[in-house]
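Let's turn to chain A:
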Amino acid sequence: MSNQIEIKNLNVSIADKPILKDFSLELPRGEVHALMGPNGTGKSTLAKVIAGHEDYEVESGEILVDGTNILGMEPDEIGRLGVFLAFQYPMEIPGVTIANFIRAALQARQEEGENFDAPAYYRELYDKMDLLKMDRKFTSRSINEGFSGGEKKRCEILQMAMLNPTYGIMDETDSGLDIDALKIVSNGVNLMRNENRGILVITHYQRLLDYIIPDKVHVMWDGKIVKTGDKELAKELEAKGYNWVKNELAVA
Partner candidate 1 sequence: MPIGPIGDNGLFDQFIASHSGENAWIEKRRKAAWNQFHELPMPRKKDESWRFASRLAFEFNDFKLVEQPDATTIGKVVERSNLNSSALARLVFADNYLVHEDPLSMDLQTKGVVFESFDQAVQKHGGLLEQYLFREEAHLGSEKFVALNTALSNCGGVVYVPKGVVVDQPLLVYHWATKENVAVFPHTLIIAEEGASVNVIDVYQSLDSDAPAFCAASGNIYAEANAQVMRKCVQNWNQSTISFQNDATAVKKDGVTKTLAVNLGSKRARFENQVRMAEPGSHATLYSLTVAQGDQEFDQRTYQSHDAPNAVSDLLYKNALLDNSRTIFSGMINVAKDAQHTDAYQTNRNLLLSPEADANSLPGLEIQANDVKCSHGATTGQLDPDELFYMMQRGIHKRTAQQLMVFGFFEEVIEKFDNEEIKNNVRELVQSKFHL
Partner candidate 2 sequence: MSEQAIMTEEETVTTIDTEKGNFSYDTNYEYDAGIGLNEDVINYIVDVKDEDDWVRNFRLKALNVFNRKDMPTHWATKDLENIDFDVIRYYLSKGQTPSRSWDDVPDEVKETFERLGIPEQERKFLAGVEAQFDSEASYSRMKEDLEKEGVIFVGSTEGLKEHPEIFRKFFGKVIPTNDNKFAALNSAVFSGGSFIYVPPGVKVSQPLQAYFRINAENFGQFERTLIIADEGAELTYMEGCTAPKFETATLHSAVVELVALKNAKIQYITVQNWSNNVFNLVTKRAIAEEGAEVKWIDCNIGSRLTMKYPGVVLNGEGARGEVLSIALANDGQHQDTGAKMIHRANNTSSNIISKSISIGEGRSTYRGQVHIPDHLKNCKNNTECDALLINTNSRTDTFPAITVRGDGNSVQHEASVSKVSAEQIFYMMQRGLSEGEAMSLSVNGFVNDLVKYFPMEYSVELKRLIDLEMEGSVG
């Protein structure tokens, strides 16, 4: 199957310490999957590895994006291939405004010699900012510099909306958000749900899944997925806690 991200038997370590152990997952376009698990179980590592971060050593396995193996590709190539990572801790980049940044990202996706339609770009940018309830003055501010936690996360969603990726990986997008910000961010994600886009929501808490209803829920433990179910699984997990999974594993 080619219209999906397919992760097969992935083994990843940092400084010789194994983090992902024989990890497998399929995320088809048109679906929203949630990946849940306690801290330190390898969720963020997975996000960084998919995005091609050089600090992680992939020992074996494959990551196919629409059939293309992306392991070994540069982060920007993976980005242009249609994989968007919403960072858990978005970077602050002094002196680079949001408007210039997104523009540079869009231009990087254009063919050589293609003209950039600046007025259309700004129209779209402002529309999407309105949708995310972001003040227009943000466009001329440096990316994430001095932003509150909620503003940073909204800025991530704005970029995702503008770059129109095939796959969105949301790494703990809910962390540090109050309930209003959480609604705005979730609403943004929901508006981007369609049959041509797959979204992986990585989260520690069930709370976010009240707003973004997943098609599937995966529970991660010690470097791999140990349980998969529908949205009810998330609720069960919330009620029983992660120790429940741990105990079940111990029994099995």
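Here is how the candidates were picked: all candidates are chains of the complex that A comes from, given by their letters.
Here, contacts are C-beta pairs under 8 Å (C-beta built on N, C-alpha and C of every residue); 3 or more make two chains touch, one makes a residue touch a chain; residues count from 1.
Quick caveat, the model's predicted, so the values are computed rather than measured.
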Options 1 or 2 - which one, within this complex, touches chain A: 1
Chain A residues touching candidate 1 - in the complex, by the definition given at the top: 51-54, 74-76, 78-80, 84-85, 87, 90-96, 100-102, 104-105, 108-109, 142, 159, 163
